[in-house]
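Some notes on the structure that comes next.
Note that this complex is displayed minus one protein chain, with the remaining chains in position.
Letters A and B mark the chains in the order given here, with residues in each chain numbered from 1 onward.
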Amino acid sequence: MKLKMFSYNEENTFVHRLSGVTKLLCFLILSFVVMYTYDIRIMLLIGAFSIYLFKLSRISFKQVRFLVMYLLFFVALNGVITYFFEPTHGNMLYGTYHELFRFNDIYVVTQEQLFYQVSKMVKYMCVIPMGLIFFCTTNPSEFASSLNHAKVPYKGAYAVSLTLRYFPDIARQFTDISNAQQARGIDMSAKAKVMTRLKNTLMVISPLIFSALDRVDMISNAMDLRGFGKYPKRTWYTYRKLGKEDALAFVVCLSFVALALYMAIFVTNGRFYNPFI
Amino acid sequence: MNKKELFSTKMLVATGLGAALFLVLFKFVTIPSPIANTSFQIAYAVAGFFGALFGPLCSGLLAFIGHALNDAMSGWGIWWSWVIASGVSGLIMGISYFKINFENGFGKKEIITFNVIQVIANVVAWLIVAPVLDIAIYSEPANLVFVQGIWAAIMNAISTGVVGTLLLVAYASRQVKEGSLDKE
Partner (left out) sequence: MEPIIKFENFSFQYFSQKTATLKNINLAIYPGEKILIVGPSGSGKSTLGNCLNGLIPFAYKGKISGSLKIKGQETKNQNIFSLSKNIGTVLQDSDGQFVGLSVGEDIAFALENENVGQDIMKQQVRKVAAMVDMDRLLESSPFELSGGQKQRVSLAGVMVDDVDILLFDEPLANLDPATGKTAIELIDDIHKQSNKTIIIIEHRLEDVLHRDVDRIILVDDGQIVVDDKAENILASSILKEHGIREPLYITALKYAGVDIKPSMKPAHIETLDVSDCAQKVRDWFIENKAQLIENNNEPMLELEHIKFRYDNTREIIKDISFMIRKGEMVSIIGRNGAGKSTLSKLILGFEKVDEGKIICDGHDLVEDSIMERGRQVGVVLQNPNQMLSKPLIYDEIALGLRNQGLSEDEIRERVENVMKICGLYEFRKWPISALSYGQKKRVSIACILVLNPKVLILDEPTAGQDFAHYSEIMEFLKQLNDNGQTIVLITHDMHLMLEYTPRAIALNDGKIVKDGSSAEILCSKELCEKANLKETSLMQLANKCGIDSPTDYVTAFIEYERKELR
């Protein structure tokens, strides 16, 4: 049973060659730009850029097809619910009212609402290729060292590394325990009632959690015995030094930041791009 | 070990394994609820449980890491507003570490303490942090995110309350017995 965390694939592309720190920071920077701005033009630009990178890093679409379907479904659902709750939220945001048509007294369709919902959809979706790129092109081993070099204290970074290390073990144990308990007649399927299901779940997770707890001592002893935590700093076997390509990546990312800030301060007077005035 | 470390190796390992448990439960043990983006998450009971045992830093971090990795592995991008809210709920639940002493077992008083804290944690996280961030980042309609928030707070408080409490009771009963055993 293969239980690797991400579908990391070894390749030699521009994106793969970047240091993990660079990719982590760029991913975070661009995520924050997209979180900050509500200018659909900038978001589309970043979206197009990340799709370009996606192509560049040779991740096959097949690998993520299922995800994209799920995502589209989710975004569509969110769109419906948003409209159901606040059919005129866009008008509130943009301050104008251009009605297209109406279903009844409450549910009108306005240009502003459409524009708001489309913008939001783009906002949700445009960083997704970025996240996929990050996790498909970063060796999990390099992840903790990247966090540490991005100024996360190394103990925190190592906690993430341990999570990646023991997740497959715990997932396998979960399957084993769950199967064995089902063989004893504990119903884990959706057929059971919610309260029964909660109780039955406990039959599986309590052995799982207590065996993990038993291992905490063992693993921390093993780490102490090999000098973990001796100094305020540590080095990393997997760390990749920064090069020219990393500098280029930072320049590109920071120019997106500059663009978003410039637009917000000098052009659109705020986070929102408002085509209605 | 004379000086008290802020984050000992043991706490770190507990955080790492706790986050892995959180992640496994988050992925495999959810009971979907009728409102989008929310479900019955047993994983928060793990955060509550580890918080009572190892403190707020451990439970806050494990919920944050677990939730962030879950989003990352799922591929739909990290939903920062909810990831941060998870971290906050873990952090607050960890306060029970300072209020609960397992030496006296885990009786009525401790159950009440734990549950008061976890309810506060869930209310703060899902009724304040998550909706406010959702509004700030995505300009979501306020009533939508608060309805989601109320729902998430109730669901998580129930699963933490039921499962977390039972886990702690089981843990305390193990402790008392293992405390002072004589070789027979």
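By our rule, a residue touches a chain if its C-beta (ideal position, glycine included) is under 8 Å from a C-beta of that chain, and two chains touch if they have at least 3 such contacts.
This is a predicted model, so every value here is computed, not measured.
Undergrad: Can you tell me which of A:K120, A:R165 or A:R197 touches the chain that was removed from the display?
TA: Selected residue, touching the omitted chain: A:R165.
Undergrad: Which is it among A:N9, A:S60, A:S211 or A:S255 that touches the chain not included here?
TA: Of all options in A:N9, A:S60, A:S211 or A:S255, contact with the hidden chain holds for A:S211.
Undergrad: In the complete assembly, which of A:V118, A:A222, A:L254 or A:V267 touches the absent chain?
TA: Here the residue in touch with the unshown chain is A:A222.
Undergrad: In the whole complex, what residues of chain B lie against the chain that is missing from view?
TA: That gives, for chain B, the contact residues 1, 169-170, 173-174, 177-183.
Undergrad: Residues on chain A that touch the omitted chain in the whole complex?
TA: Residues in contact with the chain left out: 1-4, 140-141, 161-162, 164-165, 168-169, 173, 175-177, 179-187, 202-204, 206-208, 210-211, 214-215, 217-231, 233-239.
To be clear about the criterion, only the chains that are shown with their structure count from here on.
Undergrad: Express in whole angstrom the distance between the two chain centres, defined as the mean CA positions of chain A and chain B.
TA: Taking the mean C-alpha position of each chain, the two centres sit 20 Å apart.
Undergrad: Chain B touches which residues of chain A in the complex?
TA: 5-6, 31, 35, 38, 64, 67, 70-71, 74, 77-78, 81-82, 85-86, 89, 93, 116, 120, 123-124, 127-128, 130-132, 134-135, 153, 155-156, 158-167, 169-171, 174, 194, 197-198, 201-202, 204-206, 208-210, 212-213, 215-217, 219-220, 223-224, 228-229
Undergrad: Where on chain B is chain A touching in the complex?
TA: Contacts found on chain B: 5, 7-10, 12-21, 23-25, 27-29, 31, 36-37, 40, 42, 46, 49, 53, 61-62, 65-66, 69, 72-78, 80, 137-141, 143-144, 147, 159, 162-163, 166-167, 170-171, 174.
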